[in-house]
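Take a look at subunit A:
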Amino acid sequence: MPESNNISNQPEVFKNTLTELFENNYDQIMENSSGKIKSLRQKAFGIFKKNGFPGKKTENWRFTDLNHLFRNDFIIDFETKSQKVDISNIFTCDVYDLDTYCVTLINGWFAYNNSPLTKLKNGTIIGSLYKAMEIYPEIVEKYLGSIAKLNEPGFVPLNTAFMQDGLFIYVPDNVKVEKPVQVINIVDSQKPVFLQPRNLIITGKNSNLTLIHCDHTLTHNISFTNTVSEVIVDQNGYVDHYKVQNKGRNSSLITSLFFKQEKGSKLFNNAITLNGGFTRNQVDLLINGENCSANLNGLYLMDNNQHVDNQVFVDHKAFESLSNQLYKGILDDQASGVFSGKVLVRRDSQKSQAFQNNKNILLKDDAKVNTQPFLEIYADDVKCSHGATVGQLDPNAMFYLRSRGLSERTARQLLMYAFAGEVVNKISVEPLRENIIKLVEKRLKGELSICDQCILSCNSREPKFIQNIVD
Partner candidate 1 sequence: MQKDNNKIINKLAKSDYKYGFYTDIETDRAPKGLTEDTIRFIWEKKKEPDFMLDFRLKAFRHWQKMAEPTWAHVKYKPIDYQDITYYAAPHKKPQYENLDQVDPDLLETFNKLGIPLEEQKQLAGVAVDAVMDSVSVATTYKKSLAEKGIIFSSFSEALQDHPDLVEKYMATVVPYTDNFFAALNSAVFSDGSFVYIPKGVHCPMELSTYFRINAANTGQFERTLIVAEEGSYVSYLEGCTAPMRSENQLHAAIVEIIAHKNAEVKYSTVQNWYPGDKQGSGGVYNFVTKRGICKEKNAKISWTQVETGSAVTWKYPSLILKGDNTTGEFFSVAVTNNMQQADTGTKMIHLGKNSRSTIISKGISAGNSNNSYRGLVKMSGQATNSRNFSQCDSLLLGDKSGAHTFPYIDVANKSSIVEHEATTSKISEDQLFYSLQRGIDMENAIGLIVNGYAKDVLKKLPMEFAVEAQKLLSISLEGSVG
Partner candidate 2 sequence: MLSIKNLNVSVEGKPILNGLNLEVKDGEVHAIMGPNGSGKSTLASVIAGRDYFTIEQGEVTYMGKNLLEIPPEVRAKEGIFLGFQYPVEIPGVSMTNFMRTAINEKRKHQGLKPLSGAEFLKLMEEKKKLVKIESKLANRSVNEGFSGGEKKKNEIFQLALLEPKLAVLDETDSGLDIDALKVVANGVNMLKRKDNATILITHYQRLLDYVIPDVVHVLFDGKIVKSGGKELALELEEKGYNWITKET
């Protein structure tokens, strides 16, 4: 671990340290970048240097306090590079009965058994972004940074300046990737680490992809991950995207997920947050072509003093498209939840339909929720609605169940499953749905530990790595 840096807990100091770090390690950071990517990094760095981190007064950060994240002893690693590891030695994970292409990122770097970048028979490329910059610069240049927004303060420009490795997937036109791709982000470090993985997913016209992101920590040490993903769904494409988060109490996770949909495409995005000390998920969707449909779902189950913040922005830039948001959360103990959903229907995006719903249950008086479902509409021929509720389990339903002989505890759990079920049941990959239902049940019973090695039911089977390798 060559680079160890002392970073103070003040955002300004943290920012200054990062800028110095960037300047001092300029050559190493730029090592793999083509001219275009270099200038993207420089631009992003300039923006970060100017704007720094968002503060309490930044509209979308009002309820999320960042100061405690900025630590003085984070390690940022520029050198590891993608590594050849026998993953099964550290970690096994898969979903029961679900055959996936499984890839792993360890501390933000791509880990592989055979090759850092593989090409399936159907032309699909899966592997390390770092390597892809080298081998497929024309693809990377075209898409990297094309939809991630640099103009917002903080984390996206920072990631763009520093990004090293992450997942790269390219699905050519007319290809249906039969098996889901499963990505496991593992944080495994004995020292506090600051990680900035970057993912780039491109699906071609008429193509299909199911992608499952799992976030884990294998350590109780402090970690801070700032992930940025860009997912492009070309015409008539279909992307089914899952994010399952089960991280340690000392881990902080900020993910910024950008989607762009072209004409006739379909998108499902599901964010399931089961545990995490501090989790912020930003989903930013640009509907760039007509007749698209997008379903953005989220479930968050928080206890202790965990904090989760979901920020969803849907930009209807084309006519006759549909977006549907459903985010639900149960907050226990002193946990706090934020939902901020914004739908923008631009002028001339006629016949848009946009729906937004956020429902919350508070189980304790010390739990808190802040919800802001916003609509900003500039076209008249639209159907838009939103709803937000904060409440408890329905006392009538509770009574009904108890009058049938169920204990209060069981009745409460049943109703909580039912509440969560509305989101979980939308998961279309059946084995995954089954597993997530089990996890949610376990979580609601208080039996799911963040120490479980794998949230998706660990078993002793060998991990499955990419087969069908042609090169």
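As a working rule, a contact is a pair of C-beta atoms (placed from the backbone, for glycine too) under 8 Å apart; a residue touches a chain by one contact, two chains touch by 3 or more; residues count from 1.
If you want to know what made the cut, all candidates are chains of the complex that A comes from, given by their letters.
From a predicted model like this one, the values you see are computed outputs, not experimental measurements.
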### Task
Among 1 or 2, all from the same complex, single out the one that touches subunit A.
1
### Summary
Within their complex, subunit A touches candidate 1 through residues 59, 347-348, 350, 360, 362-392
